[in-house]
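Questions regarding the structure given below will be posed in turn.
Yeah, one chain of the complex is gone here, protein chain that is, but the others are all in their spots.
Chain lettering (A, B and C) follows the sequence in which the chains are written, and residue indices restart at 1 in each chain.
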Amino acid sequence: MFPGSNCDHDTYHIISKVIGQPVDFIWHRQASVGDCDAVILPGGFSYGDYLRTGAIARFSPVMGAVKEFASRGGLVMGICNGFQILCEAGLLPGALLRNSNLKFICEHVNMRVEVTDTPFTSRCQRGQVLSVPIAHGDGNYFCDPGTLAELQRDDRIIFRYSDAQGGVTRESNPNGSLDNIAGICNRERNVIGLMPHPERASEELLGSNDGRIIFRSLADTLAELAKAS
Amino acid sequence: MNEPVITPELVKSHGLTEEEYGRIEELLGRAPSFTELGIFSVMWSEHCSYKSSRVHLRRLPTKGEAVLQGPGENAGIVDVGGGLAAAFKIESHNHPSFIEPYQGAATGVGGILRDIFTMGARPLAAMNSLHFGPLKAGADASAEERATAARNRSIVAGVVKGIGDYGNAFGVPTIGGEVRFSPCYSRNPLVNAFTLGIVRRDQIFYGRAAGVGNPVIYVGAKTGRDGIHGATMASEEFGEEAQSKRPTVQVGDPFLEKLLLEACLEAMREGAVVGIQDMGAAGLTSSSSEMGSRAGTGIEIDIDLVPQRETGMSAYEIMLSESQERMLIVAEAGRERQVIDIFKKWELDAVVIGRVTDDHRLRIRQAGEVVADIPNSALTDSAPVYDRPVKAPDSPPAAPEVGQAEGSNEELDATFMRIVTSPTVASKEWVYHQYDHMVRTNTVVLPGSDAAVIRIKEKRNSLAMTLDSNARYCRVDPRAGARLVVSESWRNLIASGARPLALTNCLNFASPERPEVMWQFSEVIDGMSEACRAFNTPVTGGNVSFYNETDGRGIYPTPVIGMVGLVSDTRHVTTQWFKQGGRAIVLLGATSDDLGASEYVLATRGRLEGRVPALDLDLERRVGEACLKVIESGLVESAHDCSDGGLAIALSECAFSSYRRKAVGFEVNLEGGLGAAAHLFAETPSRIVVSAPDENVDTIMELAKEHGVPAARLGRTGGERLKIRVNGEPVIDRPVSEVEAAWRRVLPSMLEVASLIAAEESRTS
Amino acid sequence: MKAKVYVTLKPSVLDPQGKAIHHAIETIGYGTITDVRQGKYFEITLDDATSAEEARAEITRLANDVLSNPVIEDFRIELDSESEA
Partner (left out) sequence: MKAKVYVTLKPSVLDPQGKAIHHAIETIGYGTITDVRQGKYFEITLDDATSAEEARAEITRLANDVLSNPVIEDFRIELDSESEA
């Protein structure tokens, strides 16, 4: 949790009540992530996001601990503002620029699952289309051509914005992201960032259940890890 | 201290009359100091003192079973069961939003959020009611009219971005509201912001400075010279000199507000807080005098201790500053450290600036010297109250009868398209897509249906809320208009499956110094009261905004109603959209010849004509009860109230696609002795369109009959067209997708460029 | 021709951005910095055919109407040809 995080309780709710896994908040000034199995950086506007989104959060003591946790292979997921922080902190490549229409956009979009061999998408099928909301002003993913080629080559683009049938089109790109990128992972595949909010699409009552599969995949992975150790 | 000498000119420039100044001398027993003059001028301004409205507001019904807190506190509170209560209120920020749309609207949202969390409630939903001048000038418009339209577009873009940026960053979902257009708002835009929060019944806080000797703690942002005289500005009409008042603009900081929220709620939970109040209009002055007055105590402040952003500020400036994101807390003596530590954890300033006293006075010291010493009652209870002259207009404002304008079915179809694409009726998606309406994952009904609904996590019930106004009606007949607006709110909640509990209101009017305006005001109060009694929905609070008038041109009387209701079981939440084909469409209620003062009249005549629709409050109540019954019995799949544009528009809105649901066409036949235009476009109240499986129709009809409510089967859902026949004759027959596309395109096509510029000007990096 | 426009907040107007940045960098050890104000900066390219005079008029209008908000901001213009002179 950072000052200004505002999707922290939503994520907490989904993991504890809907997925049924234990969760705890970690305060931004804590210098350790404790003995948790996975760290989720929630959405919101950390430190007001006045400079660049995520730019200040990356200096908080807890981010040092998150980096260390990730380098040990710990699972880290950044949602929306969390994704922006991971990019700023160098845990993921690239940056998130202002949406191409300069507006904050809050709506349901479709994203296609591109890769299933990550701890976050193991339950998904390749090409599966998930309906998940976005809510951001800076979600326009950018990286240099070399990095993009690497992301493509190494299958590190996990989600792409698409239409309901899975077509990756210009019209289905809500914010101008390069190559319709909605989510990526690091080389080691243990750190993932995505702009859409799966925690807002994990209950039928709220209009979509599609995001749940991401948390379920994560829970599966953790269960397997626990068994293995 | 070298303070200016008080001259008649100085008194006048503070918006005080000679008599009022005389009154001040009398109450003090001496001439006021400069600082005191400033304090009186803001506390006695229309905005803070309600001096013109108070005698009328007293007539509103404010008591009811569910009401835990009525008017008089920062927000009203109703019981929502399970040990929880909902705090909600609406507030205007019209004048600041005209001067600086982005910051004006943003700080309006900030202010109403603070009003809610001051009471201990976490804000869980926001809405807003917006009124603007036309976005497009006609083909033969003058250069001036075109400039006005351009200015209106930039106001809309700035206001919407300001509301979005503040609420989104703060983390409150903005889940509904209304956007309406009329030329009278061209230089008088209305920005009314609503917030609802939830609090445990036993953890409600009040703005009371109880406990003599308790410390008074200032928390939040530092004080700057922002908005000095904001409250008096909101109490004067605009003219050319409004330009020169510009430097007083306040800038909002939603990030700081979010920290303030968390810190305040934490301090309250710890039990160290005795009383708390936000510093809104008139800042430190109103918060300290009101807290003292409510508790029957006094407050003494050492002005040098107030955290200041700028150097060399005088006591006058500090007392009158309207810097945002500040609160005043009275803590238990001996626990100030605890409060300060909590705020420090959230990286916020918290400073003891004074004490609660027993002498019922507001006393301000600077460098050891007393610079203001005023009895609280002089600022609050003894503030002037005016029973201003009231005068009904000599002739009714519009021709009484309205006939059908069209000769052919083609013309009726063209009128239909004109109404569907009028900005007031058109889709407001362009607006609410800029608002995060899902954060906190409670929003069960997203914007676009009759009322917005949030679930109460871990409880079975949900809260529905709606904001409504109709200045067309209130212009033609303020009393009947106000009744109609309240009944529209009632109907919106009912159609969503909620039982209405109570309402808040924002009364936007022109200058109270004109007797016709005061007459409108008085009539609106009476109309609203009648409807509130009929529906048993008391008033828990609200706000009055007068002087919405520029260069002598005033707005239509525009009361905005914010009604809140409870859905007893979240499974009963109902939306307006047809869910599938092959369903029966039933109208609860019946259409009459109510074309007056309608969108139809505006679309065909270009101006207001006719009487407002006739309303039978008892019938409205019965339609509501019947509808709630059919919803709670699980008989219907959708329910939508009929309002702007009449039945043809209501049916189309049921058909249009929504979120992940595809559009569903329909075919209906409207029968009866009325003209075709009335069937299609009459705005008769007390009507709700429902859709249901065939096998439920008989039961629905029976239930309607039991409630003494007329009901008719209009047709069926299904297909991809929107087909309306009148007495068997086809009048409208178009693909839903085509009508929907036209309806969705209206605002984006007018506002896209303005919104890019607003993004640039709004200083978001 | 190129032009630069600098937009800054008027001195008395609260700058939440600058304030938040200042607060943050203080906590991460930038002790010598006492204040931060944030502004905007634009690089604008004009048609080559535009004269310096026209350019100045056009850019001034643009800065006034679009790039800045005169209620709370001031701006300053630099034309490349001039700055070189």
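In this text, contacts are C-beta pairs under 8 Å (C-beta built on N, C-alpha and C of every residue); 3 or more make two chains touch, one makes a residue touch a chain.
Computed from a prediction, not measured in an experiment: that's the story for all the values here.
Novice: Give the residue, chosen from A:Asn81, A:Asn99, A:Ser172 or A:Ser208, that touches the chain omitted from the document.
Specialist: Selected residue, touching the omitted chain: A:Asn99.
Novice: In the complete complex, the non-displayed chain touches which residues of chain A?
Specialist: 51-52, 55-56, 59, 87-88, 93-95, 97-102, 140, 142-144, 176
Novice: I need the residue numbers on chain C that touch the omitted chain, in ascending order.
Specialist: 6-8, 18, 21, 24-25, 28, 30-47, 49-50, 54-55, 58, 61-62, 66-67
Novice: For chain B, which positions touch the chain that isn't shown here?
Specialist: 753, 756-757, 759-760, 765
In this section, only the chains that are shown with their structure count from here on.
Novice: If every chain is a node and each touching pair gets an edge, what shape is that graph: line, ring, star, complete or other?
Specialist: complete
Novice: What whole-number Å value describes the gap between the mean CA coordinates of chain B and chain C?
Specialist: 36
Novice: Of all residues in chain B, which are in touch with two or more distinct other chains?
Specialist: 253, 255-256, 347, 760, 765
Novice: Show the residues in chain C shared as contacts by 2 or more other chains, in ascending order.
Specialist: In chain C, 16-17, 20, 38 touch at least two other chains.
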